[in-house]
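Okay, handing you the structure first.
Shown here: the complex without one of its protein chains, the others still in place.
Take a look at subunit A:
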Amino acid sequence: MKDVKAPILAWLAYLVVLGASITVTRWAPGTLGHVFNLLCALVMASLVMVFFMGLRSADNLLRVFALATLMWLAIMLGLTMMDYVYREIGSSAMLSAIA
């Protein structure tokens, strides 16, 4: 069987990142810890997409297509949050509006 080493290494890297993320949650929760957790999630998702979903060996058109998929999600999340952050979601009027 060819190319078995790369997915196994990716799997090990994933487990290391998962362990780091959980360690931070247990020992250093808080805003910085949450940022670290989200970064770890991005790294783990990237490992799965590159090594298990074949983006590593895919042609450029498919890579662009995959990135465009993520871009649409980023646009939806980004524009939605931009609205709430700009309108000061913490205010009581805003909280009652979304509740």
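Throughout what follows, contacts are C-beta pairs under 8 Å (C-beta built on N, C-alpha and C of every residue); 3 or more make two chains touch, one makes a residue touch a chain; residues count from 1.
Simple rule for what comes next: contacts and distances are computed from a predicted model.
J.: Which of the following names does UniProt give to the chain that is not shown: "ATP synthase subunit b", "Cytochrome c oxidase subunit 3", "Electron transfer flavoprotein small subunit" or "Sugar ABC transporter permease"?
T.: The UniProt record for the chain left out of view names it "Cytochrome c oxidase subunit 3".
J.: In the full complex, which residues of subunit A touch the absent chain?
T.: 1-4, 7-8, 10-11, 14-15, 18, 21-22, 25-26, 29-30, 34, 37-38, 40-41, 44-45, 48-49, 51-54, 58-59, 61-62, 65-66, 68-70, 72-73, 76-77, 80-81, 84-85, 89-90, 94-95, 98
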